[in-house]
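The other protein chains are all here in position, but one chain of the complex has been omitted.
Labels A and B are assigned to the chains in the order they are written; within every chain, residues are numbered from 1.
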Amino acid sequence: MSTTTTASPNEAKLWVGGKSPFNSEYGKVMMWYFLMSDAFTFGAFLISYGTVRFSTNGWPNSNEVFRSFPFAPEGVHAPLVFVSIMTFILIISSVTMVLAVHAGKNMDKQGVVRNMIWTIIGGIAFLSCQAWEWNHLFHEGAWWGANPFLNADGTASTTNFTNFFFTITGFHGFHVFSGVVINIIMLIMTLLNKFEQRGHYLMIEKAGLYWHFVDLVWVFVFTIFYLL
Amino acid sequence: MSHEAALHNHEGHDNHGHDDHGHHEHHDTFLTKYVFSQDHKMIAKQFLITGMVWAVLGGLMSVLFRLQLGYPDANFPWLESILGKWAKGGQITPAAYYALVTTHGTVLVFFVLTAGLSGTFANFLIPLQIGARDMASPFLNMLSYWFFFTASIVMMSSLFVETGPFSGGWTAYPPLSALHDASPGSKTGMDLWIISMALFVVSSLLGGLNYIATILNMRTKGMSMTRLPLTIWALFFTAVLGVLSFPVLLSGLILLIFDRNFGTSFYLSDIYVNGVGALSNEGGSAILFQHLFWFLGHPEVYIILLPAMGMVSEIISVNSRKPIFGYMAMLGSLFSIAILAFLVWAHHMFVTGLNPFLGSVFVLLTLLIAVPSAIKVFNWLTTLWRGNIRFTPGMLFAIGFVSLFISGGLTGIWLGNAALDIYLHDSYFVVAHFHIVMGVASMFGMFAGVYHWFPKMYGRYLNNSLGYIHFWVTIAGAYLIFWPMHYQGLAGMPRRYFDFSIWESFKQFADLNRFISTVAMIVFATQILFLINFFYSIFKGRKVTVLNPWESNTLEWTTPIRPGHGNWPGEIPEVHRWPYDYGKDGQDFIPQTTPVGEDEKDTH
Partner (left out) sequence: MSHTHTDQEAHNKEAMAEIKKVTIILSVFTIIELILGFWMISLTSQALILAIKGTIVILMMAKAFYIVAYFMHLKHEVKNLIMTIVVPLSLFVWFIGAFLWDGSSFRNLRNNYNPYFKEQATIKVEKKVEEHGAAKHEATDAKHETKHESVETKHEPTKPEVEPYY
């Protein structure tokens, strides 16, 4: 990298070897590049969705499809409301994760524990919402290979709308689930004073990166499936 | 603050790692030393030998189907005894032919030239050449090998299922790959193929993340990025390509699994398939899979080629006793090849119904690759120019790589043009092109690497005379096999055909096909010679008695002849210069560890 020779002396020193040029230990570097890689997995899914949608004449209207709400009486349509709640749950759990990482930096065990618990609760809440929505759609007749919804213009729809919806939200849900598992492990390790002994909470930071990534993917999935 | 602490620990591990590791050494059991080893050198050897097993199997498959192409009317009773019902009466059945071609392609591309090549040399060379005790995460590194091993086992098992392995070509295009009834191989064979590939993606991801983190984070003092040997740069870009492109294949395969088993129609539309009937699917696009596949598939070509390029650069410089010509240009061209690798995938799809205007953009981007490729070729040639060349077997293979890369690269310019490709697509011209430029050339890079670093791997030399025989037969054979295929392709001979003798237009090539098949068998036999040389030399080869047998500058030759886990017995050496100071200031070579003299001008 030619920039190293021209950069300011401080920055140039980062690259001379014997230490991390990013001032981060290798685990965090690996986590970042793993997330890059995962971004390409999700990217490929969402781009495939776009490609198929662009090559099809009609497409169902998401406001017709996602308009139910738990415990709402039959006939009450509330498009976007339920998914907004899911989105806020994930954003809030992301915020508590940031707070946990922040507490970890200050070696504040209590803060880490409290915020990790909130994050885990948020994750489980999100998964529950998703389970309800999947179940509801299933009972409406939607599944992989079955699409009860019509296109927005009233013509027959292919099954690809539901195919992609279940595949992509399912893959995202799988990520949320593994994120919750990772967070629970982190919580247990915190409670066992593992990080106190190590003298740093870097593991929390890496788990946090993963959790934010899951939130980040939801921003895209939410927008693409429910709004566009 | 805590952050600092972790960083500090990490450095501490670097400096005093030896003590820990030395301590470990005594407790190594057979299992932890040879099987579940976390030593990067042992993992490299595991990758190499697994790759060799697959190379032999894949090569044998090519001999079998070349037998069919060369002698379409002959019967070989011994075929029935090894292939059973797949060669009733001593002649390979069409289904078996396609299965062999498919497995040959998959195995050679992924298992031999990806895992066997970059898996071996990235593991072996990265820590040794950058001055690290081991990979950033030896544990994940071990997992990477074992995921690869599991993938191999799954692929191997697909050879033994009743309906045979997948037979729709290594590109696995739907609908052949998506419909169970499309061919016998599309049943269980395809399921195993997908599982194997998914495991392989995990393996390459674990490996790739490790290589990147190691190269960035674990370099020894003084080893700035511009002092890295070109091997490391090439392996770095290889890892980046793998980390960013394999996940796209994974996505494509996941969608394929749903199409196969859960009634979706991502890739299937309302078409009529012979043997299956009219499909009830609607709205899918088979081209989508091709896009996803080639988004990996094209970078994959460079995943195969770049490590070979890096090793060849290093070997040519060492054995010409000259600094590599244009180090920064080499870096720049590696970088631009890595970027372009992601931008050109659809040039494999010019005849699929791709938008022609979009195709023309892909033509432009594809032809741009000629620029960095040419820069690299000229730099290798200029490095050789007036060098004090030592023709070791490794050097011969490196020069052979350059030759093959030029021959195969030039036909790439033909194929990169959409207008020409419409005529040449799926003909033997394509077969010749990619076998020379990617298959054989990378194989030569791999051989060059094995001959060059064998003394470091096993503390013994390979036999030179056998090496020379191996080289000359292989390079002559490579050209004799693939050069005629260009003419066959120009005459319109399509690839993937089982029997050309029934076509009036291709009857004229019967003798040529027999010639190609004969040469293929001779070349395959010569590779067996190499294997004998390899395994004999591990145990009985001439012992290495000097630390630095090639008089090379790089760090791996400062380790003991048989380095233990941790590589350097004492402190890791500090680096003071770039690795290509050959023939400088009247000295034949100046290792990287030599401090820069007072009156010396340091360029790197």
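Note that in this section contacts are C-beta pairs under 8 Å (C-beta built on N, C-alpha and C of every residue); 3 or more make two chains touch, one makes a residue touch a chain.
Every value quoted in this text rests on a predicted model; they were computed, and no experiment measured them.
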{"item": "Candidates A:Val65, A:Leu99 or A:Met186 - the one touching the absent chain", "value": "A:Leu99"}
{"item": "Among B:Pro77, B:Pro94 or B:Gly353, the residue in touch with the chain that has been omitted", "value": "B:Gly353"}
{"item": "Contact partner of the left-out chain, one of B:Phe36, B:Trp86, B:Trp146 or B:Phe342", "value": "B:Phe342"}
{"item": "Contact footprint on chain B, counting only the chain that is left out", "value": "1, 4, 240, 244, 263, 270-272, 278-280, 285, 287-288, 291, 295, 339, 342-343, 346, 353-355, 358, 361-362"}
{"item": "Chain A residues touching the omitted chain (full complex)", "value": "1, 3, 11, 14-15, 21-24, 29, 32, 36, 39, 43, 47-48, 50-58, 63, 79-80, 84, 87-88, 91, 94-95, 97-99, 101-102, 106, 138-141, 143, 145-146, 148, 150, 153-156, 208-209, 212-213, 215-216, 219-220, 223, 226-228"}
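In the analysis below, only the chains that are shown with their structure count from here on.
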{"item": "Residue ranges of chain A touching chain B (in the complex, touch as defined)", "value": "1-2, 4-5, 15-27, 29-30, 33-34, 36-38, 40-45, 48, 51-52, 55-56, 104-105, 107, 144-146, 158-160, 163-164, 167, 171, 198-202"}
{"item": "In the complex, chain B residues that touch chain A", "value": "1-3, 5-7, 10-11, 14, 130-131, 136-137, 140, 205, 209-210, 212-214, 216-227, 243-248, 250-252, 254-255, 258, 262-266, 281-285, 288, 291-292, 295, 328, 575"}
